[in-house]
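A single protein chain has been omitted from the complex, and every remaining protein chain is retained in its original position.
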Amino acid sequence: MAQMTFLEAIRETLRQELARDERVIIYGEDVGVRGGVFRVTEGLQADFGEARVIDSPLAEAAIVGTAIGAAVNGLRPIPEIQFADFIFPAINQIVQEAARMRYRSNNDFEVPIVIRAPFGGGVRGGLYHSQSVEAFFGHVPGLKVVIASTPYDAKGLLTQAIADPDPVLFLEHKGLYRSIKGEVPEERYLIPIGKADRKREGKDVSVIAYGLMANLALKAAETLAGEGISVEVIDLRSIRPFDKAAILESAKKTGKVLIVHEDNLTGGFGGEISAVISEEALFYLDAPIMRLTGPDVPAMGFSPPLEHAFMITADKIADAARNLAKF
Amino acid sequence: MAQMTFLEAIRETLRQELARDERVIIYGEDVGVRGGVFRVTEGLQADFGEARVIDSPLAEAAIVGTAIGAAVNGLRPIPEIQFADFIFPAINQIVQEAARMRYRSNNDFEVPIVIRAPFGGGVRGGLYHSQSVEAFFGHVPGLKVVIASTPYDAKGLLTQAIADPDPVLFLEHKGLYRSIKGEVPEERYLIPIGKADRKREGKDVSVIAYGLMANLALKAAETLAGEGISVEVIDLRSIRPFDKAAILESAKKTGKVLIVHEDNLTGGFGGEISAVISEEALFYLDAPIMRLTGPDVPAMGFSPPLEHAFMITADKIADAARNLAKF
Amino acid sequence: MPDSGLTPELMKEMYYTMALSRALDDRLWVLNRQGRAPTVYSSNGHEAAQVGSAFALNRGEDWIVPYYRDMALVLAWGMTPREVLLHFFAKAEDPNSGGRQMMAHWGSHRLHILSTGAVVATQDAHAAGLALASKMLKDGRVSVAYFGEGSTSQGEFHEALNFAAVHKLPVIFFNENNGYAISVPQRKQMVVQDISAHAESYGMPGISVDGNDPVKVYEVTKAAADRARRGEGPTLVEAKTYRFVPHSSDDDDRAYRTREEVQEHKQFDPVVMFEARLLADKVITEADKAEIMKKIKAVVDDATTYADKAPLPDADTLGLYVYGEDGK
Partner (left out) sequence: MPDSGLTPELMKEMYYTMALSRALDDRLWVLNRQGRAPTVYSSNGHEAAQVGSAFALNRGEDWIVPYYRDMALVLAWGMTPREVLLHFFAKAEDPNSGGRQMMAHWGSHRLHILSTGAVVATQDAHAAGLALASKMLKDGRVSVAYFGEGSTSQGEFHEALNFAAVHKLPVIFFNENNGYAISVPQRKQMVVQDISAHAESYGMPGISVDGNDPVKVYEVTKAAADRARRGEGPTLVEAKTYRFVPHSSDDDDRAYRTREEVQEHKQFDPVVMFEARLLADKVITEADKAEIMKKIKAVVDDATTYADKAPLPDADTLGLYVYGEDGK
């Protein structure tokens, strides 16, 4: 089995799907000759041609809008939004069209597209190249929102997303692209969307997270293990649908829950997770459900002190979990 | 004091502000000659001229985008989005530009605009003329989101929104326009944004709501009063900022909280409210925090059975509150 | 005319479809005024543009992405009056949406009518996307997006034209210019007279045509479709027409246009004019006309009765079809 970075896992999955299914096409800004601004699609145009790996005009609404039409007429488009920050011009097509096509046509049409978008901060992206946008989309029935945390998961979830008959937003945390490596089987495999993965078992505190945050939570858990605090880490893998059962099981077991996301607090997806727990597991709780999130500012500052102050770190998670354990 | 419908209260507020401040302009699709598709702006163009009440081209991004520029250069634009369902083409301008201008310029610029948009269902609007969009915007730092429930509040809050130096999204539930009347003073007055109003005092169950839902909650409270159940109704009036203190005070008092919104459940703003309560008042709770919301479907069906099944009613609120009281 | 393949038989069918649409439309207004359905969006006045263009295409085979005003179009494309009425009454059997959508939000996979929402101009990119697939899969299909002149103010219209032009896609952008966007007259919507003026900056042909003449519309559309099938790329067609009725049953057009203006345009009523022409050209006789009218009346009555009796959707179906089956 090959060791791959998160980025390579995504690239090789795209390559595998392009090779096995002629209907799969990739397009977006700079994804062809340049291989994407992060090089995720590097080499794919050379291998599969300009007709299947397309450098599109600079227009996100058209990218998603044409992908919808192409999907209806038999293709399996995987459009890329260059940065999640630039998904807003396309949100109309995503929310009102892609996510609603099946429902509004009473199941007569479906829109199997996968929209890939790098998101998140800590990479000196400043206000417009660091955003977490998942809360906007986690609220949208008809859409699926997937966020992987390991190379292995990335492949299985992306493969599933491409096979999925519904529109999937596949968000890739930029901080993971080259920072982590892991074993990735060469053969095709699917990870179901909507099943969380308990990345670490524990009994004192449950940390619920996804994407980069799941990795940081694991580091924090390691630290706390040394202090005799046993932390369970639930990696949601997708926020729409999200795995209520896994969350409730863990919450009931530990009685103490810490929800972590990089997105800002108010109206973030952590609220939903918290609400579900207090609806269905309130009397198992030994402490308030806590959220550790980005601050309620419009976006992440560029200057290092601002970026550092904004970002979630393993230490911040450890601090929060420690406090919760002591509660 | 004049009795006015909700719609009239908004129209008269706009008229008053147009009259007192030359910088105020109104524009949007059909707001001029036609007075808006709901007639909210009826007569205003005749009174204030085509230069100040403008029939704009059919382009929401341009409507909001030009309002931003106009506000920076000295005007006080009040753009209208014809239906909240059609705000998505403008969301990029709202989230990434209007709401972020002050922050990104380190307080050098501000964008005092009020975006008015009718929202909500129960008026045979079907999938694209019934949506609740507040969760998308309640998540956005830098933006304020106001939702009034009475003619009196509508005037005070809208006046405040126009005076506010930051961008405000002022959402008007269509179901309120002509269905309720109330006293509205003629003189100008301001209601601060971010202060909830306890519309009814009670001790057994707290219902947290806003807009039309606050009215339905009051009806439900009336019913339950007859059954000996005392319901407190907190009308949030705005969801960003929202009045944490009022929510916590009520939650601590009654120990039982029902959050109501018409927007669909998952990722809706109710999650945030629930999360805040369980973070800060968990041990005062005598029952799980409950949410009564629209179902998790892409939008509200048009056919009467589908619409009725979707809509929140006073009966549904009464049922939920009754169950909670019995818990 | 034989050059363009427009036989007397086809002309007769065109006439039938236009007259049927008008009659059905009249019925919708009656039913609406009776309080039996809350909303009408009307194609009244647009019949020549819609039917003329439809007949120039492979109806039911090529893809159309209609506008809400396009009842005559979908009738030409194979939707039956019963289906239209089922949609209008929001009945469970409505093939467009199962009663989920407000009237005039068309869609049928079987007929290759892409399901439509209400947010104007999104459909333009959908048509380009359908055409992108047709180009790749070489299925020989042309896609057509229909839209009003008001919707060209939306940026997405331009994005779609540009995308289609760059990729030389087999798509037609078909504008029905009736001079108003609800109450907003064209001069407040844009500076130019012709929607077709936009074509040049995307390097595609742009043609304005008398939208009240179904034959001219047919010819222009046919040329655009042929061009698309030859792999030469998109065309922007503008059919100039007028709507004789308010924007919808919720509108009152007296606020923004005079009765005289409406009357003046009625001189060019596409259904009346086409009928007169077919009679003059002896494509149909008075007897044919009477028979057609009788048939139309029967069909409209049948549709009304059928749809009226059909059941409403069950409230329990509310939660269905948010998602499909996983992982095919």
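As written, the chains take the letters A, B and C, and residue 1 is the first residue of each chain.
Everything below uses one rule, namely that a residue touches a chain if its C-beta (ideal position, glycine included) is under 8 Å from a C-beta of that chain, and two chains touch if they have at least 3 such contacts.
None of the values given here were measured: they were computed from a predicted structure.
Every shown chain that the unseen chain touches in the whole complex is listed here: A, B, C. Among the residues B:Glu12, B:Asp30, B:Glu97 or B:Asp235, only B:Glu97 touches the chain that is left out of the figure. Residue C:Glu159 is the one among C:Glu159, C:Asp210, C:Asp253 or C:Glu275 that touches the chain not shown.
The missing chain, though absent from the display, is touched by one residue of B:Glu110, B:Glu249, B:Glu279 or B:Asp319; that residue is B:Glu110.
One of B:Leu7, B:Leu44 or B:Ala70 touches the chain omitted from the figure, and that residue is B:Ala70.
Contact with the undisplayed chain is limited, among A:Val37, A:Leu248 or A:Leu282, to A:Val37. Touch with the chain that is not drawn comes from one residue among B:Leu7, B:Ala62, B:Leu258 or B:Ala309, which is B:Ala62. Contacts to the hidden chain, counted on subunit C, fall at residues 153-159, 162, 165-166, 188-192, 197-198, 200-204. Seen across the whole complex, the unshown chain contacts subunit B at 25, 51-52, 54, 56-57, 59, 61-62, 64-75, 77, 92-93, 96-97, 100-110, 141-142, 144, 160, 163-166, 190, 192-193. Hidden from this view is one chain, which touches subunit A at 29-30, 32-35, 37, 55, 57-59, 61-62, 85-86, 88-89, 124-129, 295-298, 301-306, 308-310.
Quick note on the criterion: only the chains that are shown with their structure count from here on.
Between A-C and B-C, more C-beta contact pairs are found at A-C. Measuring from the averaged C-alpha position of subunit A to that of subunit B gives a distance of 31 Å.
With centres defined as mean CA coordinates, subunit C is found 40 Å away from subunit A.
Centre-to-centre spacing of subunit B and subunit C amounts to 36 Å, using the average Cα coordinate of each chain. Annotation for subunit B: residues touching 2 or more other chains are 85, 88-89, 127-128, 296-298. For subunit C, residues that reach two or more other chains under the stated contact definition are 97, 99-101, 105, 117, 119, 155-156, 322.
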